[in-house]
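Inspection log for the structure reproduced underneath, given as C-alpha cells.
All protein chains but one are shown at their positions in the complex.
Letters A and B name the chains as they come in the text, with residue numbers starting at 1 for each one.
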Amino acid sequence: MRSRTVQGTVAIAATASLALAACGSGAGGPQSGGSGKLTDDKIVIGLLNDQSGVYKDLSGPNSKTAIELAIADYKAKYGDKAVAKTIEIVTADHQNKADVANSKAQEMYDRQKADIILDVPNSAAALAVATQAANKKKLYINIGAGTTKLTGESCNKYTFHWAYNTAMLARGTAGTITKEGGTSWNIVYPDYAFGQDMNKSFTKEVTAAGGSVGQSIASPFPSDNFATFITKAGEGSPKVIGSMHAGGDLINFVKQFNQSSLKGKAQLAVGLMFITDIHSLGVDQFAGTQFTDAWYWNFDDQNKKWADRFKEKTNTRPSFAHAANYSAAMNYLEAVQEAGTDDADAVVGKLEGKKINDVFLRNGEVRKADHAVTHDVYLAKVKSSAPEEWDYEDIVKTIPAAEAYGEANPACKMG
Amino acid sequence: MSEQMTAKVDVDLAQPSILSRRNPLRYLMLLGGLAVLVLLPYWIYPPVAMDILCWGLFAISVDLLLGFTGLLSFGHAAFWGGSAYCTGLIATHWGVPFPVAVVGGAVFAMLIAWPIGYLSVRRTGIYFAMVTLAFAQMLYFIANQARDLTGGENGLQGIPRSFFGIELVEEDSFYFYYVGAAMILVGIFIAWRVVNSPFGRVLTAVRDNPARARALGYDVERFKIKAFVISAGLAGLAGGVFAISHQFASLQELMWTTSGKVVLVTVLGGIGTLWGGLVGAGVVVTLEDFLASSGFEGIGLITGSIFVLIVLLFRHGIWGTGRNVLRRYVLDRRKRARD
Partner (left out) sequence: MSAFLQYTLQGLAAGGFYALSALGLAVIFGVLGVVNFSHGACYMLGAVISAVLLAELHVGFWVALVVVPILMFGFGVLMERLLVRWLLALDPLYNFLLTFGLTLILVEAVKQKYGVSGLPYEVPAGLGGQVSIGSVNLSVYAIFACLFSVVVCVAVGLLLTKTRIGMIVRASTEAPERTRALGINVGRWVTPVFGFGIALAGLAGVLAAPTRAITAEMGSNFIIILFAVVVIGGLGSILGAVVAGFLVGLVEAYGIAYAPTYAQIVIFVLMALVVLVRPSGLFGREEVA
C-alpha cells in the first residue's frame, strides 16, 4: 500500500523471479544472462490521457488500440524468446486536469505497478507527470504534449518526449515557407505560454530564413471573436499570416479568416494543427493551409499498411499521436527485451542514443542529451477536397530530423 | 416534495441540535470521525485521501458562507487557487517548511478576498453568485497573463515539500497525509468555532432577517465581509495543502468549474451542516477517482445528474438527510417515552 511496502514486494518478486529464471536468454538480450527479470513477472503499460475532453479524438481511447498493436507485434516478433510474457495495459482519463493526472500517475506507478506511462497530452498534466516519473524513478514517454519544457527545465532521466514539440513546429513551418518565398509575415498568437513560445520560435525562424515579421498580435485566450485581429493582421499586406492558435480557437480563427477579405490574398500558415482539426471543420475550410505534421497516415505504403490495421480495429484513421503511441510502446518493449529486465535504469540505458526507423520514426534518434526523440517531420498542405475520408494532406516536403529539431535543449540539466 | 415546496429557504440550521452537549453520542461521533480520518490512507490511496480532506475543508468554507450567512459564492476557486499559487511560490522561492507556506497562501487568499468581498456583498442572492463568479474569472485571466510568476497554462511545477528535513513526510505521501490532515483539522476547528460563536449567531441572524439584524444595530455589510474573508482564508488553507500535496498549482485551480465543483460538494454534503462538506468531498473525490480509471467517458453526465437529483429531491444533502432521519427517530422515541 505504501511505497515502502511496494518496494518490499518488488524486492521479493524480483528475487523470486531471479531464482526462477530458467528460460533461455532472449535473442535480443544476449548480455543480460537471463530473461524473466521482471517485477511481478509482467510488464504494465499505463496509458494516461484525455479520454473525454478536447484531446479525445487526437489520442484518447484509440491510443490503447495502438499500444495493443505494438504488444501483438512484439509478441509475434519474439515469440517464446520474449522477455515480457505478460503485458498489461492500464488506462486512466486525466480529463485535462493536472491534479488528476498527478494522482493517477502516482497510483499507476505505485499501485498498478506500471513500468511506464505513455501519452499525457496537456502541458500542465505532462509536466506534473514528469515530476512523478523522476520521483518514482519509472519511465515516462510523453507524446501528446508539445511543451519544450519536457526536454528543457523539467527534463529528467526517466522522461522522454517522443513525437513533437513547439520548437520543431516552428522550424518546420516557418523556416520552410519563408525559404520558399513567403518572406513577409504577420503573426496572430493566443496570449498564453504556448502561444508566446510559438510566436517567439516562429519569429526567430522566419528571420533566420531571411524573412521578416511585420507584426505579432496577441489575442486573448480563449476567444470567439477574431474579427479585429484579422483586420490588424492584414495591415501591410503580408504574404503569410501565421495563426498560432490551437483547438477551438484555431477553428474560430480559420472560419473568420475565410470570411475576411484576406482570404486569397495572404497564405495561411498554422502553428499547431492536427488532422482531427481538419476533420472537424471540413477540408474545404482549411484548403491550402500549410502546417507541420509529425506523421501522416497516407504518406507511404508502410504508414498506409499500419493505418489499415488500425482502421480494422477502430474504424477510423490514426492521428500522428496514435502512431507515436505505437512506436513508443514498441520501442520500450524492444528496450526491455534488449536489457532483459524492466529495471528502469537499464531500460533508459538501452533507449538513450538509440537510432530507430519504424512506422512512426524515420531517421529517428533518442537524443541522449535532452531525451527528445528526433525524427523526420513533414510540411503538409491541406488538400482542397478529400478523395476519401481522412485523406486531407499533401506532403509538400520532408524536413530532415536535424533541421527540424536543431541542437539539444540547453536548458536541460540531466541529473 | 410538496412539504419542501412550501419552505422558501431550505436550510435547516435554525433547528437546535437534538443531542445535548453532554450526550455521549456526540463524543462517540467525534471519535468515530477522527478514527476514519486516521484510517483513511489505509483504505484509500494516500494522495486521494489528502484530496478528500482538502476538498472537504474547501466545501466547509463555502458552507460557512452559504449555510450560515446565506451567500452563495460561485467564485471560491479564486481563493483556493490564489492560495495554491501563493503557497507554491513561497515554498519554491523561500524554501520554508510547507506549513508556513500554506499559512502564507491562506493570508494571501484573505487579502484578495477583502476587496472582492467589499464589492460583492453590495448584492445578495443570485447577484452575489454572479459577481463572485466574474471576479474569480478575472483572477483566472490575471494568473494566465502573469506567466512569469505562475507558469501560465504549464502551471507552477515541482513545488518542494520541505518539512524540517524529515524525509518520511517529505517523500512518502502516506506520512505527508497526517501532517496535511492536522492542518486541515485546524481549519475545520476554526470553522466550527466561528459558527458556534456570538459572531456566528449574528451571521445567522443576518442570513434569516437582515433588516432586523440592521435594526438591532449590527453593521450587516461588515459582518458579511468578515465572514467572506474568513471563508476565503479557510478555502486558501485547503488550496495551499492541496498544492503542496500535488507539488504543483495549475490554472485548473482557478477555473470556474472548480467553483462549481465545490458548490456541488457542499450541496451534496448538506447546506448548513458544516460536517456535510467532508462527506460530500468523500463521495465526489472517490467517485471521480473511480470514474477516471473505469474507462467510462462521460464523467460530466454522472456529476451533473447527481447535482440535479440532489437539488430536486435531497436538498438537505447526505448529512442533512441523515440528521433529519436521526432527529425524527429520537423525537419519536422521546414522545413515546413521554406517552
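Rule of thumb we're sticking to: a residue touches a chain if its C-beta (ideal position, glycine included) is under 8 Å from a C-beta of that chain, and two chains touch if they have at least 3 such contacts.
Nothing here was measured: the structure is a model prediction, and the numbers come from that model.
Peer 1: Identify the residue among A:Asp73, A:Asp93, A:Glu205 or A:Asp277 that touches the chain left out of the display.
Peer 2: Counting the whole complex, the residue in contact with the absent chain is A:Asp277.
Peer 1: Among A:Asp57, A:Asp119 or A:Asp358, exactly one should touch the missing chain; which is it?
Peer 2: Looking across A:Asp57, A:Asp119 or A:Asp358, the contact with the absent chain belongs to A:Asp57.
Peer 1: Kindly state which of the options A:Ala218, A:Ala287, A:Val396 or A:Met414 is in contact with the chain not pictured.
Peer 2: Considering the complete complex, A:Ala218 is the one touching the chain left out.
Peer 1: Touch as defined at the start, partner being the missing chain; which of A:Ser184, A:Thr207 or A:Gln256 qualifies?
Peer 2: Selected residue, touching the omitted chain: A:Gln256.
Peer 1: What residue numbers in chain A mark contact with the hidden partner chain?
Peer 2: Residues 52-57, 191, 217-220, 222, 224-225, 227-229, 231-232, 234, 248-249, 251-252, 255-256, 258-261, 276-277, 279-282, 285 of chain A touch the chain absent from view.
Peer 1: Could you pull out which residues of chain B are in touch with the chain that's been left out?
Peer 2: Per the touch rule, chain B residues meeting the hidden chain are 1, 4-10, 72, 119-120, 122-131, 133-135, 137-138, 141-142, 145, 256, 260, 263-264, 267, 297-301, 303-308, 311-312, 315.
As a working rule, only the chains that are shown with their structure count from here on.
Peer 1: Any idea how many Å lie between the Cα centroids of chain A and chain B?
Peer 2: Whole-Å distance between the two chain centres: 38.
Peer 1: Could you list, by residue number, the parts of chain A that touch chain B in their complex?
Peer 2: Chain A reaches chain B through residues 1-4, 51-52, 56, 61, 90-100, 102-104, 106-107, 110-111, 123-124, 127-128, 130-131, 135, 147, 149, 154, 191-194, 196, 220-221.
Peer 1: Which chain B residues qualify as touching chain A in the complex?
Peer 2: 42, 45-48, 51, 141, 144-145, 147, 151-155, 157-158, 171-174, 242, 246-248, 250-253, 288-289, 291-293, 295, 297-300
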